[in-house]
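Below is a structure I'd like to ask you about.
A protein chain is absent from this complex, but the other protein chains hold their places.
Our next item is chain A:
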Amino acid sequence: MADASWLTEFPDMSRRELLTIRKTLDSAYRDFSREYGDSIESLFDPLLSFLVWFEHLLIQTPWWIILFIITAIVHFATRSWKLSTGVVISLLLIGYFGMWEDTMRTLSIITVCTLLSIVLGIPIGILMSRSDRAQSIVTPLLDVMQTMPAFVYLIPVVMLLGIGKIPGVIAVVIYAIPPVIRLTNLGIRLVSKEILEAATAYGATPTQRLFGVQLPLAMPTIMAGINQTIMMALAMVVIASMIGVKGLGQPVLKSITNQYFTLGLLNGLAIVALAIIFDRVSQSYAKRTQKHLEGQDHG
């Protein structure tokens, strides 16, 4: 430190030291994944077989049955002829342009990822809403999950589990789960203190408070979270296709590398169509189940 070069240049560590650190960490992780990769992978086997089964189901079933079922679900959820007709037309167009199978693949993985996010996310959100400590631990984790470029956490996942559906699902869930957690937490915390006090005063147990008051009143916010989660999962489809998840993402990836503009556009539009279907259906379903919010401005 005799010379004063640290004034003009940042006194960083030497390249050799950095290299050692990188090598040590990399090889430690590589050893770990060689050692435990298989057993961890086998943990996910049930999920994988469900994924495969569900995808097969969607692809093997004749297209008109699927079309009918989807339309029926949409109509049941929204009770809107306009929306149902829109869904039928967009699905027919997707099929006509030869993207039916890819759309079904994407649909299956998005459905599974969304369900997984809800099943994991809502309990975590509830936990966060009950304890400030949990909130202070989970919040920065969610920040990292949302801002860390997806490619960075794809690396260890792929190293550990290889290429395929499971790493894809994990990547999508990591990216898509934060909104449902955050908004579950927020929704429960926003429930009026007096209403909660009323429930307590009449002798509601903590469970009765959670399921009878907090969750129902937080539902509009939670539904907004689920909606965001679905949108983000769809946005991850292309990135997930880089690690071998089949579906609408792969043709997009192919058209980037080969500059096939029309192919990219068509598949992109199919993703948009799926997104709009999911969005409108979940939103109008949420709205329909929140009948009590109508006429709120009265009195």
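Rule of thumb we're sticking to: contacts are C-beta pairs under 8 Å (C-beta built on N, C-alpha and C of every residue); 3 or more make two chains touch, one makes a residue touch a chain; residues count from 1.
Note that in this section contacts and distances are computed from a predicted model.
> What name does the UniProt record list for the absent chain among "Cytochrome P450 family protein", "Diguanylate cyclase", "NADH-quinone oxidoreductase subunit B" or "Quaternary amine transport ATP-binding protein"?
The correct option from "Cytochrome P450 family protein", "Diguanylate cyclase", "NADH-quinone oxidoreductase subunit B" or "Quaternary amine transport ATP-binding protein" is "Quaternary amine transport ATP-binding protein", the UniProt name of the unshown chain.
> One chain isn't shown here. Among A:10, A:64, A:96 or A:202, which residue touches it?
Within the whole complex, the residue contacting the unshown chain is A:202.
> Among A:37, A:95, A:216 or A:268, single out the residue that touches the unshown chain.
That would be A:216, which touches the missing chain.
> Kindly note down the residues of chain A that lie in touch with the hidden chain.
Residues in contact with the chain left out: 192, 194-195, 197-205, 208, 212-213, 216-217, 290-296, 298-299.
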